[in-house]
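Input: a single structure, listed below in structure tokens.
Below is a slice of the complex: some chains, not all, each in place.
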């Protein structure tokens, strides 16, 4: 019994630990190849760069745990970033009833986040109410949100934002970049949610066996809608950071982010069929990808070779995991 | 002749088998007996090539064999009916029966005609009335189990292992199966038969082998042992079976069903349940008997709000009408359902024992909005002890529990909610005789409180043992309402047989 | 024949390589606007940087009965087949900004010469750097031949000066955000660079953002290419050193006017009409605005 318990704990630790081994090996190799890699500034640099993916992937993890998927994160990020930027710069004008509403930075950010949550809510609504497969529902949202972004920005970046807003993406606090703080807080919140709250337990149950979960009296739809809304809001949060770092909202921002974040989730050991996985695993997945991108540039690998190397390393990273967890 | 020689098998945290030896002769039915988690299925999985890493030897017709995989075992003439259904839901009956050994036309394409006609033969032999082209998922558990049996018969193998083949089928089907087993005996096949229904063993088996906690206890001829001796051997000490409580004082009415009707789907008018009405009182154990396909599961599911939209009629709890449109609503209203198919409907296999037991009561385990791990553990601990669930720890994945212990987990998670109305659909399916008596005790304890209990079972003795009153269903109608005092097996049966007109 | 068709207004299709970069939005919208002004029904087709999609656009445009195509190719070679298909269907094609490598596929090509544009940027780069120092180059999409035209033009000058060493050459897919992150990482490896040349203005803006955040904006010179609005502003405010101004509006308008003349019966168009790329520096920036000269 005791032995068994230990094995259990050991396994669980493993499950989280595995990507760590791959990451460790990667870092060792890189720090051998480039003396610039393990410098303080570069570490913060990498952290800042991956913070956005971490934020998005946290939401994605919740979605994937329910055996769902969210392809719309990239466009939602773009749209919400653009909304915030637009409101900051131009506010809302209704020439008809000659009305003008200006927005404080805070107000604009809240608006952006709210927009993200609403878009996510739509996803969840289509998925639960009409039983549309998550892949299709969020694919539709991917196109729609991108189109709306183009319409809202007319295809041009919204630039020249309030300099204080740039602080969110570029500022530091206690020697740590603000985006890193944000991602840190979000990750902590998500860890608590998944491990300690009813919502978290239900998410795992739904992903594990939806039928059994609903027969246990869980309101599947409510949970799913909540999860997709959270994912949307987090994508929006990513959008705010990207916008403020660039001091511009790009109409084509976030293109292809869905793959990056799903990759982080899966490399982190979460199963796309739902029910098993951890937030921390996802974080490690995101870090691996980020470190890789950074390393390839530091080593000035030719753009031609980069993709080849990147693909192989990711494959290797996952194989290392599996090799070490095969035992079960 | 097939011999298992000093076979041991370890799983992380458990020794499932510990130097077990047994000898199987042709033309004989060997009964493999043991409590839940004794190691029966594991041993059979080794003999049929599912588990390939074990210590000890398998000796097949005098020479040592080591199966590389199930196909290898099949080739050596060993077929197994697994305890857990292993069918592909999306495929048809024919496709499932022939999976892995399809017959091909000269062109190398599937010879569907051929396979279909063979299937029809097998279904005929099993007297199973389903279309060979029906998708397996559209069949009831019982029908699916018959398909499993057909699949095993297809190979006309030399060794046929049956791991609780009758756990989900009614007496009619059991008789058919026994007939077939007799034939196989005459043909000199080796047959291993695992079941927790002892009386079955006495009718069909020639020799017995008892396992306890993964160890070989003893073997012998069925005719030399008595029912109680056998139980004593498998449990290790005396236990008393039989009826627990006698009279029931009917305090007030708890649940009342009025004119409940269920349509097959919202287009057609075909009815699965026809205008069902009955009452359940506080402290009453109401048994529901019927043959397979009578509509009992549908009845429970409908009360539980699973078929809202397809159903009409009133449900009153404590005399108050409540509209139950979803399981969530049912649970709020104080109804619990222990479903028929534990793997599909009862458990989240990827989660562990603790998480499965606590899933229904999480809201009562909160401290400061957070789920309190210790509360959850003590809850799980309580039921692991009460129901004697055999698990290596609270953190063992339920996927890896023995069949019977999985069933106990489902019971536990619903008892934890202590509802007004507890509905049990085949509650002791696949549960060993000892645990059964435990569960009977529990049921009567629960009933002695405020709770009312609905029990669906295909085992008459079970109902006669625990119920205060028995409803009999036959294709969607209630055909009899018999109080326990004047309930007899043939009364129940006559009421259960559908009137053919 | 002409009077049968002249009954209903002629239709002009604008097929543009992509719309997820403002420069092309300007190109497409100006062309469409001009054609409309000349009294034609117009529609913009987005090829999403994919030559196969472009082929679809051509087929659809032709079968939808458009009478002329103002064309911004996704690829000099890959798009030839498409232009030829239009020609075969009797629909004149007028190329804008990018050329198709075929003498007779297009009726006329109004081109912005990326190569020589970047040659002049290269010259200015050398001058500003006093022929020595370390620099990085940020490329566009590796699979896009304009990426290489620009890079080659730049290097055709700069590589003659041994004092100038390129310490990093990385791709940022013409994307502002990618450019920023690539720049951040390059700065880690080579804090001591003196300049960065970017394959387009979006990337220049992104690179500048990274430099600004790292507090290096003043001692690292940023060079771009395109003449995008915000980069012109950045040059005015002395943030970015120089960019190559292409004239999307000019090219678009010319193309539309040619189409108009074609309908009116004119046939002798210049096969190629280069529109020179002008170097925009902090000295002469006052004459320019986004995507063109002030006076246009």
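Order as written gives the chain letters A, B and C; numbering starts at 1 within each chain.
To be clear about the criterion, a contact is a pair of C-beta atoms (placed from the backbone, for glycine too) under 8 Å apart; a residue touches a chain by one contact, two chains touch by 3 or more.
Because the structure is predicted, anything quoted here is derived from the model rather than measured.
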Whole-complex copy counts in displayed-label notation are A x2, B x1, C x1
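Operating definition for what follows: only the chains that are shown with their structure count from here on.
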Whole-Å distance, C-alpha centre of chain B to that of chain C, is 71
Between chain A and chain B, what is the separation of their C-alpha centroids in Å? 44
Taking the mean of the C-alpha atoms as each chain's centre, how many Å separate chain A from chain C? 33
Residues touching two or more other chains, restricted to chain C: which are they? none
Mind pulling the residue numbers of chain A that touch at least two other chains? none
How about chain C: which of its residues touch chain A in the complex? 19-22, 25, 139, 142, 167-171, 175-177, 180-182, 184-186, 188-189, 202, 205-206, 209, 213, 229-230, 233
If you look only at chain A, which of its residues touch chain B in the complex? 1, 3-5, 7-9, 12, 192, 196-198, 200-202, 204-205, 207-209, 211-219, 275-276, 328
In their shared complex, at which residues does chain A touch chain C? 34, 36, 39, 41-42, 45, 48-49, 150, 154-157, 159-160, 170, 242, 245-248, 250-253, 255, 293-294, 297-298, 300, 302-304, 306
